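In what follows, a structure is listed as structure tokens, so that the remarks can point back to it.
Removed from the display is one protein chain of the complex; every other protein chain stays in position.
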Amino acid sequence: MGQTDIEPLDVAAIREEYPILRREFGGEQLVYLDNAATTQTPDRVVDTIAHYYRHTNANVHRGLHQLSQEASIAYEEAHDRVAEFIGASGGREEIVFTKNTTESENLVAYAWGLNELGPGDEVVLTEMEHHASLVTWQQICKKTGATCRYIEVEEDGTLDMDHARELIGDDTAMVNVVHVSNTLGTVNPVSELADIAHDHGAYIFVDGAQSVPNRPVDVEAIDADFLAFSGHKMAGPTGIGVLYGKKHILEEMEPYLYGGMMINKVTFEDSTWHDLPWKFEAGTPVICQGIALAEACDYLDDIGMEAIRRHENELAQYTIEQLDGEGDIDILGPPAGVERGGLVSFNLNSVHAHDLSSILNDSAVAIRAGDHCTQPLHDKLGVPASARASFYVYNSREEVDKLIEAIDDARQLFA
Amino acid sequence: MGQTDIEPLDVAAIREEYPILRREFGGEQLVYLDNAATTQTPDRVVDTIAHYYRHTNANVHRGLHQLSQEASIAYEEAHDRVAEFIGASGGREEIVFTKNTTESENLVAYAWGLNELGPGDEVVLTEMEHHASLVTWQQICKKTGATCRYIEVEEDGTLDMDHARELIGDDTAMVNVVHVSNTLGTVNPVSELADIAHDHGAYIFVDGAQSVPNRPVDVEAIDADFLAFSGHKMAGPTGIGVLYGKKHILEEMEPYLYGGMMINKVTFEDSTWHDLPWKFEAGTPVICQGIALAEACDYLDDIGMEAIRRHENELAQYTIEQLDGEGDIDILGPPAGVERGGLVSFNLNSVHAHDLSSILNDSAVAIRAGDHCTQPLHDKLGVPASARASFYVYNSREEVDKLIEAIDDARQLFA
Amino acid sequence: MGIGGSDMYRQQILDHYKNPRNTGELENPTFTHVGENPMCGDEIRMDVVLSEDEETIERVAFRGDGCAISQASASMLSERLHGMAVDELRELDRDDIVDMLGVDISPMRIKCAVLAEKVAQDGADIYFDELDIDRTTTED
Partner (left out) sequence: MGIGGSDMYRQQILDHYKNPRNTGELENPTFTHVGENPMCGDEIRMDVVLSEDEETIERVAFRGDGCAISQASASMLSERLHGMAVDELRELDRDDIVDMLGVDISPMRIKCAVLAEKVAQDGADIYFDELDIDRTTTED
């Protein structure tokens, strides 16, 4: 089946499952374009959550009663489902549920970084890393005496791959790279970076927070050692993140959080650890959230990840075209025509991003304004903040048109 | 108003809000007595969750659009509500949302323990600590060279307070004590232990996982420096825990997880931290779970925490009386008549706890069997496992009677 | 619908944003202080000259960069501070600033609105009480 057989999304049908999109503010219907921050949750995922609490809620792993068995099996199988979603052939043993992408980054930074890094070791990041990885590795490097280095971002929003090859060397222990930039929209060549990292015996950690939700991601095709993403950015609930790790690496890693469920044998003097992935899930886990995330994976696969990728890129390209008109808008990241994630960050010359977002809110157009958790990148670009419109499966061109109109209102107001 | 004015719980009315309690297995109606593992979730909390996703779901803290404002305010106020629930006059600044009690313990162990403990320092625990605190402090002590010491548990399930006074000395940096034991049901004298700890300049961490759900807890009356508990054990959702900390202590503590939201200013070289409590909540937080937990607090306060305490103790006492009859059952913890949390752990001489739980499941009676995450305590008591029946607001004496009948069936089967 | 949006940008605010009053620096200010709103990137620097008895504000100037709310608030405050008793400045609170702006400020923008006030107050506190504040930052 060729690529051309992929149907565009039936946005009208998809929207049916999202009552929140029918909300009105001041008589205007909500135009929700803040999906890179968090996506909305379709009825079938909300129903899964409510059904869980109303019918099978129980603690997992150890209970011998029926409810606990049901909850345990559903929770364990959720790991398998997520493994399948990202092409992890090792199944549940390679999937750790955390509370968000940020915790997934910290898990590796604490469990691996704090134990393995030392003076002389280098962690290579990119200038477009999100604070989730940038601050984490920066601080773990400070604790261990290792050094952080940053691959430069070019004018056109892409990574300087020559610089990458220069930075990644035999002292490199870890390369952490964002798959799709949440500020620039850039799709980074993670598989090429994985090869470079592996050539030098380094691990590669792919921040998939903005890629797993909106394109097919296959960890084994990329050859990622670690991949992190969040449920709340992919039609799932808040309070769950995922850490994928290659089995042999996770096996060798020390645990991270200590407590119940993650142990094997405990005495007053010492403890031994449970098998993967439970070794990394201490305490009562994010049971309902895990089960709901598996449902979100089903939901997204039913729509089709390749179709979602196209939809997102098309909306982004359309937005860039429409924004370009007046010549008073700077667009961050790759120019029109270059594939990107479903988001566009920009600045309207005369209007501060925060003012713009406040004014757009009057027309019920919800965008984000700020540094999008990439302060150092904004500093480099010489802007304190930017406005960002970001899309998901339920967004349409008509909504982009409303965005453009609302921007025009702001332009008038500040003229 | 005297204590005697407190009405017993209207269990029949309460049960209306729990459709899961109407489930039947093999024609028998579920008797859910595994509440110390996790409690069931009333409709109003489930409705709060569903309403959140269907009406106000958005990322918090930074969004200037209406939805984000609604979600932000609700999420921030949830901290205030939880502060009020446990008598923390500092409000939201003293309340950190984590994913469970276990993470709350680890937060302090990592952010305070790893930085402050060293050889010669001592962490004093009790022999009845849950793995959440026992394994955590044990492992942090191993990393830092500090030493763990354990206050002994007496025959009658109480702490040996002379031993406590002996162990807690000027080398003690932290005392971690479980408020209500999840295995023995013992209610520990945490306020007395706090005084002893403070006399020696040590902090006291109270594990409130089994106390906050079922009795009035006032952190300031106890004078606890830290208190931890879990949403899923108090009619709230999975995926949320709470760490209470005295403001001045939290202020001095280093951060724990790094990433977005918890920062103030970030450069490629270094970062500074946000105010309390956000400094300890990295990444997109447990938004919906926090809002639902606040609803659970409202729910419990509507019933009345003092009434819940009585209800729980009465069911536990009634269970002990009923179990005592045949003389072939060993009950763990305080003897009949001594106030305890709403749980009873026991062993039927002729039947292994796992077999008992499996057989009880036939009568749709759900109890827990195992070590209840207190392996070292079980080792000390000389039993590999125990059976545990634990109660919540919706349990009745009739359900205890069904438990007793089902135990009798097991007794016959194994006779 | 909630507060925010163009309600927040009534004529007066836009006017002060587009034509800020009292911008620039003062020679020999009695005190000078700088503040920022790191999340937004708003920055304000305020120079204040007091009367000889140090009880009254004689002149104020500010420089800044940031959103319309933060900059208009600084401009309007600079006008109000003129001739104000120092004690009065030190007692200003969030409500006074909202009153001064004459519009409802959405909760998320309050820190933009109060930045200038905090800078002026912290400047006075440092000067009179020798407080150890390096740079003012407004957070929630």
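For clarity, chains are labelled A, B and C in written order, and residue numbers in each chain start from 1.
FYI, contacts are C-beta pairs under 8 Å (C-beta built on N, C-alpha and C of every residue); 3 or more make two chains touch, one makes a residue touch a chain.
Here the structure is a predicted model, which is why all the values come from computation and not from measurement.
Student: What shown chains come into contact with the chain that's not displayed?
Tutor: Within the full complex, the chain not displayed touches A, B.
Student: Looking at the full complex, which residue from B:Ile359, B:Leu377 or B:Val400 touches the chain that isn't shown here?
Tutor: B:Ile359
Student: Of the residues B:Val60, B:Val206, B:Leu300 or B:Ala385, which one touches the chain left out of the display?
Tutor: B:Ala385
Student: In the complete assembly, which of A:Arg22, A:His248 or A:Lys265 touches the absent chain?
Tutor: Within the whole complex, the residue contacting the unshown chain is A:Lys265.
Student: Mind pulling the chain B residues that touch the left-out chain?
Tutor: That gives, for chain B, the contact residues 25-26, 351-355, 358-364, 370-371, 375, 378, 383-385, 409, 413-414.
Student: List the chain A residues touching the unshown chain?
Tutor: Per the touch rule, chain A residues meeting the hidden chain are 62-64, 66, 68-70, 72-73, 264-265, 274-275.
Following the convention adopted for this analysis, only the chains that are shown with their structure count from here on.
Student: What chain pair has the highest count of contacting C-beta pairs?
Tutor: Of all chain pairs, the one joined by the most C-beta contacts is A-B.
Student: Going by the average position of its CA atoms, which chain sits the greatest distance from chain B?
Tutor: When every chain centre is compared against chain B, the largest gap points to C.
Student: Centroid of chain B to centroid of chain C, CA atoms only: how many Å?
Tutor: Chain B and chain C have C-alpha centres separated by 47 Å.
Student: Where the centres are mean C-alpha positions, what is the separation of chain A from chain C, in Å?
Tutor: About 38 Å, centre to centre.
Student: Taking each chain's centre as the mean of its CA atoms, how far is chain A from chain B in angstrom?
Tutor: Measuring from centre to centre gives 31 Å for this pair.
Student: Name the residues of chain A that each touch 2 or more other chains.
Tutor: Within chain A, the residues that touch at least two other chains are 25, 354, 358, 360-361, 364, 370.
Student: Using the touch rule from the top of the page, what residues of chain C touch 2 or more other chains?
Tutor: 1-2, 4, 39, 106, 109
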